[in-house]
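As structure tokens, the structure follows; a few thoughts come after it.
Missing here is one protein chain; the remaining ones are kept as they sit in the complex.
Should a chain be cited, it is by its letter among A, B and C, assigned in written order, with residues numbered from 1 in that chain.
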Amino acid sequence: MSKKNNDEIKLSIPNKPEYVSVVRLTVTSIANRMGFDIEKIEDIKVAVAEACTNAITHGKNEEDNFLVDFIMEEDKLVVNVSDNGRGCTTLNEIKNPDLDHLNHEKEGGLGIFIIRSLMDNVQIISNHGSGTIISMTKYMGEDH
Amino acid sequence: MSKKNNDEIKLSIPNKPEYVSVVRLTVTSIANRMGFDIEKIEDIKVAVAEACTNAITHGKNEEDNFLVDFIMEEDKLVVNVSDNGRGCTTLNEIKNPDLDHLNHEKEGGLGIFIIRSLMDNVQIISNHGSGTIISMTKYMGEDH
Amino acid sequence: MSLIIEKYYYEEKKQWSVSLIGEVDIYTAGQLKETFIKLIEEKKEDIKINAEELDYIDSTGLGVLIGALKRLKQENKDIILFNVKPSIKKLLNITGLDKIFIIEG
Partner (left out) sequence: MSLIIEKYYYEEKKQWSVSLIGEVDIYTAGQLKETFIKLIEEKKEDIKINAEELDYIDSTGLGVLIGALKRLKQENKDIILFNVKPSIKKLLNITGLDKIFIIEG
């Protein structure tokens, strides 16, 4: 049992739009403290904010909180954003945004795509009615 | 049961010195979002950081986390910093720092005094062996 | 921390000039949407956005821009962005939105 645990920061935030900026500052500060470079800090900030926006948009109600969990490892940061919202079984099927058909498009559907583009590894666990967890990993090194 | 709940942000942070700066940025962002003026934001930041420093210094061990709880009310912010450390029964008796006796003084004993000076209301619940909660309130208005 | 929107109509150029200062996210996107709806109701002309002091825009904000462009495209008008910060340029690139908006400078 001599394995060193990873440092973990947990943040519980109301399901309200005005608090996403608080998460953005917190995640920026954590990634900065870990020593990520400016471009990666920005990537992480943008991706985590998109996941929070989804948690708020599709979360249960305003009286609820959602969770942001930061796991700080030697060579990477893992961020898990989880909500108790309605869930969505097709979340893993989201591909590229379909911008050629601008007129047919509703405004939206970019969030998950942005998260997948900016992070090195993204896993989504979502079931109808039981909420969603978006787990995102960013590596410190160059080869990712 | 129609009473509106207050928004609450909860932050769980490792007992390590490098993370106090993360709390400072988070609390700054929350106080700013609530609309506190710059001087009060600074007061809150300094006071909360002192409470975190104490939680880390007197906290149980590095593998543990301590908690910072922000309760956002209409006219005030309440911040509770709690640790599972050794506790201290004389915490409520701390008065002014004794700077006249510089040579007799150890370097320290300023933290609680600073918290009491900068916040409008401070309550400390601490028992030997069962950890400490420092609860601090700052009002938005002028008359405090 | 929030969003400030400055707008001005250039009669000679027949163009809206809009400066976005701060952050467009789920909290402030509604404010941007309302501004665009009013602009376009008033005059359906090109909208040129100075993004020099735009620190951040999320998918919600990009959605508002796409929505506005849709209305403008009915009259063959455009949205032009200039002085875009690198981090926002990256976002426009990866989403392919740099191909539907005109990006200058």
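The rule is simple: a contact is a pair of C-beta atoms (placed from the backbone, for glycine too) under 8 Å apart; a residue touches a chain by one contact, two chains touch by 3 or more.
Owing to the predicted nature of the structure, the values given are computational and were not obtained by experimental measurement.
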Residue, one of A:Lys10, A:Arg33 or A:Arg86, that touches the chain absent here: A:Arg33
Pick out the residues on subunit B that sit against the missing chain. 17-18, 20-21, 24, 39, 42, 46, 49-50, 53, 56-57, 96-97, 99, 102-103, 105, 107-108, 110-111, 113-114, 117-118
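By our rule, only the chains that are shown with their structure count from here on.
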Outermost chain relative to subunit C, judged by CA means, is B
Pick the chain whose C-alpha centre of mass, unweighted, sits closest to the average of all protein C-alpha coordinates shown. A
What whole-number Å value describes the gap between the mean CA coordinates of subunit A and subunit B? 29
Gap in Å, rounded to a whole number, between the CA centres of subunit C and subunit A: 25
What are the residues of subunit B that contact at least two other chains? 29, 33
Residues within subunit C bordering two or more other chains: 1
